[in-house]
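Every protein chain but one is kept in place in this view of the complex.
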Amino acid sequence: MKIAVSAEGDTLTSIMDMRFGRAPYFIMIDTDTGEYEAVDNGAAQSSGGAGIAAAQMLVDKGIKILITGNVGPNAMKVLTAGDIPVYGGRQSTVRENMEAYNTGLLEKIDTTVPAHFGLGGQGRR
Amino acid sequence: MKQVVFISGKGGTGKSTVVAALSRMAGDKVLADCDVDAPNLHLLVRGTRTYQADFSGANAALIDREKCVECGACRDACRFDAIQEDYGVEPMACEGCGACMLVCPTDAIRLTQVKTGETYVDDTSLGTFSHARLDIGAEGSGKLVTEVKKNLEQYGKDEAWALVDGSPGIGCAVIASMTGADAVVAVCEPTRSGKSDLVRVLQVADHFGIPAFVCINKYDLNDEITGQIEAFCRENGIPLIGHIPYEPAVVKALQSFQTPVEAGLTHISDEIGRMWDALAAALNNN
Partner (left out) sequence: MRIAVLSGKGGTGKTTVAASLTSVGICQYVDCDVEEPNGAIFLKPRLTSSTPVTVAVPAVDLSRCDGCGRCAEACQFHAISVVKGTVLLFPELCHHCGACGIACPRDAVSETGREIGVIEADPDGFFIQGRLHIGEPVTIPVIQALKKRIREDVPVILDCPPGASCAVVASIRDCDYCVLVTEPTPFGLHDLKVAVGLVQQMNIPFGVVVNKAMNGDQRIQDYCMENGITVLMEIPFSREIAEGYARGMLPIQAGGEWRDRFLSLYKAIGGGNVR
């Protein structure tokens, strides 16, 4: 199955981006084959609806699990409708977050932060 | 980084002057001007440009005249009166929605990105400064505000504070300025217009769940209305953290590009300093 991690860069050693909608990349890892793909998050450039567009893209790509930091309310609606559970990641690399998820160390997120939360330099650090 | 946005509801209450004064007094901070429509802070905060970029906050329809058969379907579909009789697209009216593109029978229309402004980051002795300019008449001030804040985050160096000069009003630019903030400070004046506008902008802050503080500028212009503002703040649990006296010399100083700090107007700068200390204490206690 495919897992997506929001990321600041396009490799497995890139740091996970705490923001969902405006992360520059999503690293999509196929747990069956072990392969990964870095996908540009075009939605990051949107003014509004960045989270919605990013969530829609993940659904369209058949993602089953999302690992990220903060998700806004609109994006959460789309992810929920798309049956994609969200797990709260850490300020470390994509690879480390995947390992943490695999060993059951990450927790599901079901609360959201206010819209545009990450643009103030706040976040779970 | 804790982000504090200065708003007012009514224009001309002294937001930019207060932020400029604080830029001289507060330490470990970055600055931003989110009044992208009519930016003023750069006139008092000077430095060297380290980054500049065109910003596109909108799309506009582009009609390929060779494919166009002038059937008028686009003009009928457009709700913004943006397509003229000669099938030129009026850039200031076009919303970039693409309805015309959907109805065109010959595929003659596409959406193209338009430049709507420019963003700047300056390195100044007072801290990194992120600001922007919206092109005249352009749409999407809210989007440009969001970009200014993004640059603040990107070009800052993990300072303790971000001081943001907001814009008047309560619409998209103000909403974009305040979302993500740790607090807003509403700088108001004791006039009937000022009080009416203050109440509305505080309602917006409340609507978006942003903690608000109030500072009354030129408070001795009208004791009665100052009293009404004080009562309003008390009744609504909004901390009133500053009372700045009316001082024509502030304007004279501004005319020479000086804030009350350089101009030695200590009764003004001391009060702004006290206000800042109160704010910092309140936010650090969270």
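Letters are used for the chains, namely A and B, taken in the order the chains are written, and counting of residues starts over at 1 for each.
In this section, a contact is a pair of C-beta atoms (placed from the backbone, for glycine too) under 8 Å apart; a residue touches a chain by one contact, two chains touch by 3 or more.
Predicted model, so just to flag it, every value in this text is computed and none were measured.
Touch with the chain omitted from the figure is made, among B:Arg192, B:Arg234 or B:His267, by B:Arg192. Remark: the omitted chain is touched by one listed residue; of B:Val148, B:Val204 or B:Ile268 this is B:Val204. The set of chain A residues touching the chain not shown comprises 43, 46, 48-50, 52-53, 55-56, 59, 74, 77-78, 81-83. Touching the omitted chain from chain B are residues 8-13, 16, 37-38, 40, 43-44, 59, 77, 79-80, 92, 95-99, 102-103, 111, 134, 136-142, 167-173, 175-176, 189-194, 196-197, 200-201, 203-204, 207-208, 221-222, 225, 246, 248, 251-252, 254-255, 257.
To be clear about the criterion, only the chains that are shown with their structure count from here on.
Distance between chain centres (mean CA atoms), chain A to chain B: 30 Å.
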